[in-house]
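A single protein chain has been omitted; all remaining protein chains appear in their positions.
Note that the chains are named A, B and C in the order they appear, and that numbering of residues resets to 1 at the start of each chain.
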Amino acid sequence: MAVLVNKDTKLLVQGITGHQGRYHTMAMKEFGTNVVAGVTPGKAGETVEGVPVFNTVQDAVDSTGANTSIVFVPAPFTMDAVLEAIDAGIELVVTITEHVPVHDAMKMVSYAKMKGARIIGPNCPGLASPGKAKVGILPNMVFKEGNVGVVSKSGTLTYEIVNSLTEAGIGQSTTVGIGGDPVTGTSFIDMLELFEKDPETERIVMVGEIGGTAEEEAAEYIKEHVTKPVYAYIAGRTAPPGKRMGHAGAIVSRGRGTAESKIKALRSVGVKVAKIPTEIAELIKEDL
Amino acid sequence: MAVLVNKDTKLLVQGITGHQGRYHTMAMKEFGTNVVAGVTPGKAGETVEGVPVFNTVQDAVDSTGANTSIVFVPAPFTMDAVLEAIDAGIELVVTITEHVPVHDAMKMVSYAKMKGARIIGPNCPGLASPGKAKVGILPNMVFKEGNVGVVSKSGTLTYEIVNSLTEAGIGQSTTVGIGGDPVTGTSFIDMLELFEKDPETERIVMVGEIGGTAEEEAAEYIKEHVTKPVYAYIAGRTAPPGKRMGHAGAIVSRGRGTAESKIKALRSVGVKVAKIPTEIAELIKEDL
Amino acid sequence: MKLYEYMAKDIFRKHGIPVPEGYVIERPDEIRPFEGEIVLKSQVLIGGRGKAGGIKFASSMDEAKKVAEQLLGMDIKGYKVKKLLIEPKIKILKEYYMSIIVDRSSREAMLIASAEGGVEIESVPDEKIFKRTINPLIGVQPNVVRALGYFLGLDKEQTKGIGKFVYALWDAFTKMDADLAEINPLVLTPEGFMAADAKFIINDDSMFRHRDIELVEEEYTPLEREAREKGIAFVQLDGNIGVIANGAGLTMATLDVLSLYGGKAGTFLDLGGTDDPEKVSQAFGIIGEAPIDVVFLNIFGGITKCDTVAKGVVQAIEKKPLKVPIVARIKGVNEEEGKEILKNAGISAFSTLEDAAKEAVKQGGGA
Partner (left out) sequence: MKLYEYMAKDIFRKHGIPVPEGYVIERPDEIRPFEGEIVLKSQVLIGGRGKAGGIKFASSMDEAKKVAEQLLGMDIKGYKVKKLLIEPKIKILKEYYMSIIVDRSSREAMLIASAEGGVEIESVPDEKIFKRTINPLIGVQPNVVRALGYFLGLDKEQTKGIGKFVYALWDAFTKMDADLAEINPLVLTPEGFMAADAKFIINDDSMFRHRDIELVEEEYTPLEREAREKGIAFVQLDGNIGVIANGAGLTMATLDVLSLYGGKAGTFLDLGGTDDPEKVSQAFGIIGEAPIDVVFLNIFGGITKCDTVAKGVVQAIEKKPLKVPIVARIKGVNEEEGKEILKNAGISAFSTLEDAAKEAVKQGGGA
């Protein structure tokens, strides 16, 4: 077992005929993901990497039984694509697209909640369960099957950390990039809950960054609900207030969202916080 | 155990200072319900039947820990009252008010789903679990504690049927009037699911009426999911098409919603359908 | 409240839905000079008026006036034509169907459309009907329009055109609290899509938000209208037993039980939860005017007590005696007291619905 994706995942790629859609359809198939359908309006009947393309998500679901979707469509149309997936009964919608308007993000997250669907992202690299399936744009070669669950706001930084785990011989159950936007469908707490329940996950790595209070809230949650060891890295210790560090959410403003506050909160509930990204592998090794 | 209400129910009465609110606060207390608070904007500090009144639901919840609400406020303001209850974290909102605009009903039902709350009604008599609690306007004296779960679209007709059960010595676990409006928060299927799971409920009585296809859908559900014996009565066999029989939902139009179709669907899945309301007690007695 | 076609089209126009430029007349001499051909459409609330001869064309003033004379006052399935909607005849390339309704099962709205327009949607096979629920909190989204375009076989430009239609119809549906907003046929003309016909039902419980809409009560009998004004739930039926009961479900059940014993109800009158003597009086006033042979009163006392209702009944008939006998069935709280009160007023009161129903059928001269 792994969380959110597994061998039963039947993946639909929304925006499959675009550059990113095509490339990652191939990469996900190589990882072992069962990609069953693609959607691009007006392109029904085509195939991409052997995957049939449909005009609408409903058509794709009716024909292939797709239960999970990955969204590559441009930001102005992302909300519509996500709502279309939810209305067609897709249970997990992984939204890769960045620069999605924050009001669109709020609306689609509310709608997903109403309909009992889960959104990961927007502006996220997706997730990967080595040996099972990948729904995202994370590089295939950094992963190794194992028992550490990784949840992160970042992309490349996560690959770096996962790679260092793999190099240290520490495999992962599932790695999830939840995205660094202010409003995302899945939070640290959501993932902590899933990892805590997952029998295959023995340890949890959390990669946070400045901005918001999600890490502090996660610390509260860990205190009450998480029994598995948690390791963390928080990026942005030296970021000056008022400056947005790339991610829409990564900003220290009005005295909130500092790395110090997050690190303090996590340490106070027993989380081991690494000083540099690659130190996480070392901290885990010490505990093994 | 009973469904939806029990001894842990802490009830808030919205519109407590009105005529209906006052009367039923008394009646519910007599039934044994733990009525902890009332809300009427501008009336904070008053008491009704010994129950403290607050200006807002949030104030009431903060002060009393209310977890269930009954709504008596007039139809034009019902949606707002229900949304206020949901936002304050109330889990079960029993909406007695009739003549609620159907678009308001759709909105509040969607909102409840998003927030994980349950609405019963609008335009319903509420529910009663004898020996435990009543959240509604059903007459106290017709009930008797027992193992039959009753779900109904009607008010008085339900009292009549429950009374005949009681007179025949057949007690009830919970009786729920879901309301006869086209859009209601809780459906036959929702209640069948709860009754099927409830260890205290051994038999289920369903009181339907013409209009819509909820009874047909319930029959489908019974076929797949309900193992307990179900008994039904359907009102409106002789109602002419196109005429609304009191309830906003009770109308046979465009060939849909006839009593025949409902009775046929229910009989086909093994439900015993009574010809006259009081026959239900006899049908149950035969099976005992 | 069901609206006349011209009222529905007014609403459509206000919400941006293209409709033919028309006007309403009540007399033939109100027809305005025109070029080409016009259509004269009888304004009645019943469907199938075309087949019943309620829609005619004319290509000259003389002909138009003659046709108008013929249509005005005409009886269509029991409805008298009082108004005509006059519109230029439209060049129709293709007919579609579109509606938005309140969908009970999903508890959301539902968009329904078909390329088979102009016929009753019930007669169109399922696979030719497009159906999508629309959540009231999110509204119509572009993906719904795209799916609709593909389903109807429209090209990109046409899909854009029908999209405007759907958004506007949604706007009218939600802002005007509709139970139903239907366009049948929705026609494709050389100038684009247009609503050739219009059906619109405003949710009765929402009328307080739409006081500017002219009241339409044609669908009710005069007696039903009187009852509505008094806030009494009353339906006139074609039997001879006048049924009064408390609660809609119980009243329906009473009708059914009567029928089991060979009787036929002439009224459905739901007293609701009231035992206010004034209200009971009004109810008996309505029943008294209905063409019935016996009144059947069925009361289950719960919150409303049997004796208070009985007192109200006695007061009502003392004030204005009924010309027909009353058979009563009284059950529930304070049953005995209620029976006693009725008995003193000469009304036979039973405990079981069956016994009472049999007696009512007998007194009504049936079975």
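In the analysis below, contacts are C-beta pairs under 8 Å (C-beta built on N, C-alpha and C of every residue); 3 or more make two chains touch, one makes a residue touch a chain.
Keep in mind the model is a prediction, meaning the values are calculated, not measured.
**Q** The complex has one chain that is not drawn here; which of the drawn chains does it touch?
**A** A, B, C
**Q** Of the residues A:Lys153, A:Arg203 or A:Lys262, I need the one that contacts the missing chain.
**A** Of the candidates A:Lys153, A:Arg203 or A:Lys262, A:Lys153 is in touch with the missing chain.
**Q** Looking at A:Lys197, A:Lys223, A:Arg237 or A:Lys264, which makes contact with the chain not pictured?
**A** Answering carefully, the residue with contact to the hidden chain is A:Arg237.
**Q** Of the residues listed, B:Asp8, B:Asp80 or B:Glu260, which one is in contact with the missing chain?
**A** Spelled out, the listed residue whose C-beta touches the missing chain is B:Asp80.
**Q** Give me the chain B residues in contact with the hidden chain, please.
**A** Spelled out for chain B, the touching residues are 41-42, 44, 55-59, 77, 79-81, 83-84, 87, 107, 110-111, 114.
**Q** Provide the residue numbers of chain C that touch the chain removed from this figure.
**A** Those residues of chain C that touch the unshown chain are 137-138.
**Q** Please output the residues of chain A touching the missing chain, sorted low to high.
**A** Its contact residues with the unshown chain are 27, 75-76, 99-107, 109-111, 114, 137-139, 141-142, 152-160, 163, 180, 182-184, 207, 209-210, 212-214, 217, 233, 235-240, 243-250, 254-255, 259, 275-278.
Methods note: only the chains that are shown with their structure count from here on.
**Q** Building nodes from the protein chains and edges from chain pairs that touch, which of line, ring, star, complete or other describes the result?
**A** Topology of the interface graph: complete, with all chain pairs in contact.
**Q** Suppose each chain is reduced to the average of its Cα coordinates; what separation in Å results between chain A and chain C?
**A** Inter-chain centre distance comes to 52 Å.
**Q** For chain A, which residues are shared contacts with two or more other chains?
**A** 110, 114
**Q** Could you say which residues in chain C touch two or more other chains, in rising order?
**A** Counting only residues that touch two or more other chains, chain C contributes 135, 137.
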